[in-house]
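Omission of a single protein chain aside, the complex is shown with its protein chains in their original locations.
Chain IDs A and B follow the sequence of writing; residue 1 opens each chain.
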Amino acid sequence: MAHVAVMEPPAAAEQGAGVYNEKLGMWIFLGSEVMFFTALIGSYIILRFGAQGPWAAPGVVLNVPVTAFNTFLLICSSVSMVKAYAAVVDGDQAKFKMWLLLTIIAGASFVGVQGYEYTHLIQDGFLPSGIREGSELAEKVAAGAVPEATAGIYGSSFYIMTGFHGFHVTCGVVSMIWVYLKALRGGYSSSDYRGVEVIGLYWHFVDLVWIILFTIVYLV
Amino acid sequence: MATTAATVGQVGHAGHVDDRSFLRKYIFSTDHKMIGIQFLIMSLIFLGLGGTLAMMMRWQLGFPGQAMPGGTILPETMAPGGILLPEFYISLVTMHGTFMVFFAIMPLLVGVFGNFLIPLKIGAPDMAFPRLNMMSFWVAVPAGLIMLAGFWAEGGHAGAGWTSYAPLSEAPEYSGVSLGQQLWCVSLIVLGLSSMLGAVNYITTVINMRAPGMTWFRLPLSIWALFITAILVLLAIPILAGGVIMLLFDQTIGTHFFKPATGGQALLWQHLFWFFGHPEVYILILPAMGFVSDIIANGSRKPIFGYESMVFAIMGIGFLGWIVWGHHMFQSGMNPTLGQTFMISTLLIAVPSAIKTFNWMGTMWRGSLHFHVPMLHAVAFVAMFVIGGLSGVFMASTPVDIYIHDTYFIVAHIHYVLFGGSLFALFAAITYWYPKMFGRMMNAFWGKVHFWLTFVFYNLTFFPMHQLGLQGHMRRIYDPTQYQFLQPLQPLNQFISIAAFLLFAAQAIFALNFIVSWFTGAKAETNPWRDNALEWTVPSPPPHGNFAVTPTVYRGPYEYSSPEATEDYLPQDQRLPTDRVPAPKPAGD
Partner (left out) sequence: MDDFAHRKQHPNYLLIWVYLFVLTIVEVAVAFLSHIPKNLLLLALVFLAVWKAALVGMYFMHLKFESNRLRILAVAPIPLAFILVLAVITEFRW
């Protein structure tokens, strides 16, 4: 029986995508994720474009410096992820595990910072349903710094976009922990690193979505 | 790195001993064939349920305010004294559509035949991701249970139509429904996950796991159709998921996405829903067209007419299907100029559908016609689809749609394409691939009886609905006789209802044929229909792993009545002295 190397496309196949099944499958899955975030982000753009009043200026409700740091953290985690990938390709198991662990820590920290951000926003009165009565932000609304007409959809769109992104990051962190545990058992080598490449693609995608989100939610 | 000639004719996976436990073989199976059969059983149950709901609706429409026979078993909240309440009626309308679209037709076309046919027809041992495939079915089951649970919810089941327009669907103060709508949302989110897992599997498998010689333009049209459909599922379902999540949040945590008073947009729901919804209807028809192509070529003993144009027509429908969604919204108050663009694109999409219709006719022309049961249903498909498609052209024209939107004209169109189209194609496909799935033939005599009864009663039920619609009979209405201008139409409503009851009754023949044949049907040979495709080269049913030896393909699947063959069919994997072994393909570009 002919030997079929797992990093190749299936040997008996007509020329397909030219990559192994798991990688092709992940790219296809990411296509669906593009559409999912299109629904959420596209709705935000539509709601904001058609809003019956001005939107709050950047930085008035949301904490841009903290989130800018968080963005930096996620980008760093993308770098560490690709360094982990490069290491396993080159056969350096020690570096591979180190970079992967750093990615997990950075990713988990991102979720942590977002949790911190959410906690403070909710305390200040920023909810998915809008501004809570009697809160600190309600005073800003009264002072005219936060437009009332758009506060409701501002809260709704902010939480749904960042919330689902955070959910995707969390799933990514959990998956990477699983990959890390398998790596500790010697599950990946320079001749089979499929799981690493595939989770890497997912992780970079999650970073990419955040790059878009950070800009259009926090900076615009 | 490059594949060697040794991979041609490589030992396949069916050579191994099958020592799986009962649980692994029949319940938690990763075998695409078993998963396809699991979807078949689940979907047929929902098809029956959806039909039952329709019978209750037709009772109310034909005999408004009268007690339904057997209706007293329903609780007081639904039908006191057997008379359907308006609130219950509207949930029947909603759930008939929801069950039929999401839990019957879609899983039948995509979950059953996508799963069963794709690996077999491309020469693969199974799907690319068998465990994800298993998950796909077992995620669909709770989705179905959640949707059923809504009938027991306080306030009744969802009642905003299968299209669940906001703000009604998130306003219990108007609809009276709260939990039911939420369950509707949750169920669809879960079902969406199931569909996504399937789509990733199908697309990866078709791209990457075709046997040697199975080039793109030698694929059966059923596979082309399932492939393009899977792409539509992949990209459209997430839009629905996003929209439904937003709706659920509006219903539960106080967000404002679709609430105009607090900054939301009602039309945003419609745009999101139909951006998904229009590709969805192509998901519901393309695989049917694919099956019909395979069956008509077989029943005509002729190659499909214009194979390449059929492929491009499928791609054209799949592509154009993304830019026509606004034709569901002509009466919504949308931007009229935007509406105009949708009118143009919608009229355009009739072209590839027409090409396919002419090609089916061209296939049959001067063919040696064998009207086996699948062929009967497939030919009926073509005729009914023409009617449904033609009514679509009326609706595509915005000025005409102003009068017929939300009337029974639309209901007629929907049912001509979904029942006359998809369901007839499903009857054809189930009968055709039944021997391969179960190793037995369905009874041909009762198959023909079922076909003719269904065909006659189906047309008697749905054709008059065109007339009802043109005379102003609106959709989803509980009691048409409340309007004086509709009262003269009541005899027609009654006629339709009686035809519908007879139509439903006739389905018992199909159900019995299906169940009885499973146990006592004639044993099926390997290739009972004398078809060319790869699944007809393996036993009925095929073993786990499908092919003992990986097949090599030398031609397309439509070489019927070929001058090169002694028989009137020429299988894809049969090597003639003039055929060359396909050269090994290098990996990568």
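We take it that contacts are C-beta pairs under 8 Å (C-beta built on N, C-alpha and C of every residue); 3 or more make two chains touch, one makes a residue touch a chain.
Keep in mind the model is a prediction, meaning the values are calculated, not measured.
> Residue by residue, what part of subunit B touches the chain that was omitted?
The missing chain touches subunit B at positions 1, 235, 239, 265, 267-268, 271, 275, 322-323, 326, 334-338, 587-589.
> Touching the absent chain: which residues on subunit A qualify?
Residues in contact with the chain left out: 7-8, 17-20, 27-28, 30-32, 34-35, 38, 42, 45-46, 49-50, 58-59, 64, 68, 71-72, 75-76, 78-79, 81-83, 86, 89, 200-201, 204-205, 207-208, 211-212, 214-216, 219-220.
Simple rule for what comes next: only the chains that are shown with their structure count from here on.
> On a C-alpha centroid basis, what's the spacing between subunit A and subunit B, in Å?
Averaging C-alpha atoms per chain gives centres 35 Å apart.
> Taking the complex as given, what residues does subunit B use to touch subunit A?
So the residues of subunit B in touch with subunit A come to 1, 3-4, 6-7, 10-11, 123, 128-129, 196, 199-201, 203-204, 207-216, 234-239, 241-243, 245-246, 249-250, 253-257, 259, 262-265, 268, 271-272, 550, 585-589.
> Under the stated contact criterion, what part of subunit A meets subunit B in this complex?
Touching subunit B: residues 1-2, 4, 8-19, 21, 24-25, 28-29, 31-33, 35-36, 38-40, 43, 46-47, 50-53, 127-130, 149-153, 155-157, 159-160, 164 of subunit A.
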